[in-house]
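Of the protein chains in this complex, all but one are displayed in their positions.
Right, chain A next:
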């Protein structure tokens, strides 16, 4: 059963999502952007509706709407709007609008649950190619801008004094976030992408002594969650996306007790 083609494709998709979310998720945690990640991910549902309506690729549709949403949030925050209110308004509005827009689609049977909670077991080879390209782009961005992003996270003024542009680094994170949303939509769904961004880095934090090890640890934790979640899903016939996130949550709880042992 484990070697069935659809299981292998699901595993590949999950591991690609783990690779894409791990390092970016660390920045989401360090910069306290968890809610920002949610808003971006929720906008993906609107992207799905638009993609189906205009008959373009769902990957491209989610990428564009997620990026537009992230840009909108950044612009409003830059104008001094209260961040948590802005995000609260936009995250839920995007989700609601997406669900309403999807209901207008005629002649297309939309399985909303697949987009809300993921549908990793129906991943096709063409999906895998798009996800691999998206993951490569995110990983490339992270590797290329790692020092600059880290510096801008610790102090925007320090970054500016080194000739870096914190606004540009923020834009790069925004773009990476939109890519991750497009990559992970099929894996855990729009509602749980935020969890995949935050839980693995929080789990890796306990053991990590450097930012780099925390990023690698987050990839490892996310990858292990994908394997455990998929196995659980196959054995207990549970939904795959939520099972993956539940596995990540379990690992997080384990890491807490492990952290207590490490510290004493």
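Throughout what follows, a contact is a pair of C-beta atoms (placed from the backbone, for glycine too) under 8 Å apart; a residue touches a chain by one contact, two chains touch by 3 or more; residues count from 1.
Quick note on the criterion: contacts and distances are computed from a predicted model.
*Asks:* I notice the complex is incomplete. Of the names "Insulinase family protein", "Zinc ABC transporter ATP-binding protein ZnuC", "Alkylation response protein AidB-like acyl-CoA dehydrogenase" or "Aspartyl/asparaginyl beta-hydroxylase domain-containing protein", which is the UniProt protein name for the chain that's not shown?
*Replies:* Result for the unshown chain: "Zinc ABC transporter ATP-binding protein ZnuC".
*Asks:* Which of A:129, A:158 or A:256 sits in contact with the chain that's absent?
*Replies:* The one listed residue touching the chain not shown is A:158.
*Asks:* Please identify which residue in A:64, A:148 or A:172 touches the non-displayed chain.
*Replies:* Answer from the full complex: A:148 touches the omitted chain.
*Asks:* Pick out the residues on chain A that sit against the missing chain.
*Replies:* 29-32, 147-148, 150-151, 153-158, 160-162, 164, 201-202, 205, 208-211, 213-214
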